[in-house]
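Got a structure for you, written out below as structure tokens; questions coming shortly.
Removed: one protein chain of the complex. Kept in place: all other protein chains.
In order of appearance the chains are A, B and C, and numbering begins at 1 in each one.
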Amino acid sequence: MSLGAGLSKAEMAALVARDIAPGSYVNLGIGQPTLVADHLAPGSGVVLHTENGMLNMGPAATGDQIDPDLTNAGKLPVTELPGASYFHQADSFAMMRGGHLDVCVLGAFQVSATGDLANWHTGAPDAIPAVGGAMDLATGAKSVFVMMTLFAKDGSPKLVPRCTYPLTGVGCVDRLYTDVATFEITPGGVVVRETFGTSYDELVGRLDVPLLRR
Amino acid sequence: MSLGAGLSKAEMAALVARDIAPGSYVNLGIGQPTLVADHLAPGSGVVLHTENGMLNMGPAATGDQIDPDLTNAGKLPVTELPGASYFHQADSFAMMRGGHLDVCVLGAFQVSATGDLANWHTGAPDAIPAVGGAMDLATGAKSVFVMMTLFAKDGSPKLVPRCTYPLTGVGCVDRLYTDVATFEITPGGVVVRETFGTSYDELVGRLDVPLLRR
Amino acid sequence: MTATICATAAEAVAGIEDGAVVLVSGFGMAGMPVELIEALIDQGATDLTVVSNNAGNGDTGLAALLATGRVRKVVCSFPRQHDSWVFDGLYRAGRIELELVPQGNLAERLRAAGAGIGAFFTPTGAGTPLAEGKETRELGGRTHVLELPIRGDVALVAAHRADRMGNLVYRKTARNFGPVMAAAAGTTIVQVRELVDTGDLDPEAVVTPGIYVDRVVVA
Partner (left out) sequence: MTATICATAAEAVAGIEDGAVVLVSGFGMAGMPVELIEALIDQGATDLTVVSNNAGNGDTGLAALLATGRVRKVVCSFPRQHDSWVFDGLYRAGRIELELVPQGNLAERLRAAGAGIGAFFTPTGAGTPLAEGKETRELGGRTHVLELPIRGDVALVAAHRADRMGNLVYRKTARNFGPVMAAAAGTTIVQVRELVDTGDLDPEAVVTPGIYVDRVVVA
């Protein structure tokens, strides 16, 4: 059984961007989620937070814009938009942990049927663990969106009955955006919202997780 | 038995000021302790904190200096000295509670032989209780100095074996400045440092607290 | 969601419900949102709990709200002032409930609500009547008391200037409880003396970022 060609990373990012309400305060995790910024509608008024201490972060800095004192959570040079503000780490994380961010978008190794998230550690014995702000975002944001491919390179599903990788947070994921389908994790179970190059029935056959139709 | 004429409030304030090291960060409680500011040596570099959110507070404001946005903990208009800073209540009290103030000077109803402080409530049934920042100062400052008359108007001592008024803090008072003597509250007991218009022996006779000579 | 700029104080306080917990900034009159309080008096919500450092001065602002009889309970650190006759009368008549909180615990409990801290241990108040009945624990050789967050349904805050995104700056000691209350409420309503264009506040000097602000009115 094979799935048809799914979405590109850019297409996944566009789907996430579509679901972010105008005027939202949003944190985009390092890696793939940063692509979402490119797909926010001009004038949407979405305000980006970076956990190292800034609101209303602008696009990546280039050329003369590069300033070593102004970086994002991935330590890459960024810019400042009008209406920006700077604050220290305890204030930045108070913002995240106090439930003030409307949405955070994170990558993942695995998501469970009940919304558990594993995205910080593969558990490999020689790996150097690093967690950063992932646990704070997963636990604190009003809505947690995850972007990932639905299957690992070896074909195993990453939406699983129970995460086998070390957890980042328990029952924290609200929506899951993958290359072949988007899902909503609800108290009643996992709902398939849309499929891309595959069908609900194909997904039911490939995943070990009960799936509800929208 | 009677005590000779003791110190005036101004003289007590001068004694306290003498014991504040140059460059100290100090909070002067509302009421009598504010007099201490007048006796700090010019150039001592003592920095005054006011709990409503300011460091390097200046003297009382007069005339055109009066600004309703700039008051002290007693809600009286004050001024700002060069090098001042403003901060919100949680930051101001973090400063107090985190042990960053070198000295606070408080008034008191009673102080016990082990340094318990009672200064916020007489316990009278019809009194409206009010505590403000007294408990935070008593608990948080590196050194807690108390200024009070040694005897109440009815002649009863205010340095007591055990406070009968509701406590502000337990074992928190380091030094006690009164009109007739100054005391140090040490782990070994209450030490008489100086007497004014009275003698060590007279004090021993009037107080129900064991007194050590310096 | 980014802040809404309201045309009037009445619009700014619309929808405050009966029974709401209302955080009110200010230390005495410095930083007190007088116009928002007056709008709340007109708006008519009742059975309120008010959290504020003081319990009103004279006959205006918070004192005027208390005088309407629509405040069930006051949570504050220092109700007794030389001109707090409205509160004093209600309290002595048994017509208002008082929860007295050390000022640092008030500030820190508000901060905890805004920062997602479920509870914290503090030495302040240990061994005093204000810690009676509270859980205690020895930490680092000192007795600590367990304190819980104070969350507001609404915060009424006075700031100095806002930009159109709701970023705020305060002025001198009028800052006091504004920033912690703005972060601790479900809906934060701010009165400012001046509204400036977005980009006109120094990003290094913004005290309350707009993320904490829901409604702004110039008053």
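As a convention for this text, a residue touches a chain if its C-beta (ideal position, glycine included) is under 8 Å from a C-beta of that chain, and two chains touch if they have at least 3 such contacts.
Please read these numbers as outputs of a predicted model, since none were measured by experiment.
Please identify which residue in A:Ala41, A:Val131, A:Ala152 or A:Leu212 touches the non-displayed chain.
A:Val131
Please pick, from B:Pro42, B:Gly98, B:Pro125 or B:Gly155, the residue that touches the omitted chain in the full complex.
B:Gly98
Hey, which chain A residues sit against the chain that's not shown?
50-54, 67-72, 75, 80, 86-90, 92-94, 96-97, 116, 121, 126, 128-136, 139-140, 166-170
In the complete complex, the non-displayed chain touches which residues of chain C?
On the side of chain C, residues 108, 112, 115-123, 137, 139-140, 142, 144, 148, 169-172, 202-205, 207 touch the unshown chain.
Residues of chain B in contact with the chain that isn't shown?
21, 23-25, 45, 47, 49, 55-56, 80, 82-87, 90, 93-102, 140
Assume only the chains that are shown with their structure count from here on.
Out of every possible chain pairing, name the one holding the most C-beta contact pairs.
Highest contact count belongs to chains B-C.
Greatest Cα-centroid separation from chain C: which chain?
Greatest centre separation from chain C goes to chain A.
For chain A and chain C, let me know how many angstrom lie between their CA-based centres, rounded off.
So the centre of chain A lies 35 Å away from the centre of chain C.
Distance-wise, how many Å sit between the C-alpha centres of chain B and chain C, to the nearest whole number?
29
Could you say which residues in chain B touch two or more other chains, in rising order?
In chain B, no residue touches two or more other chains.
Going by the touch rule set out above, which residues of chain C reach two or more other chains?
111
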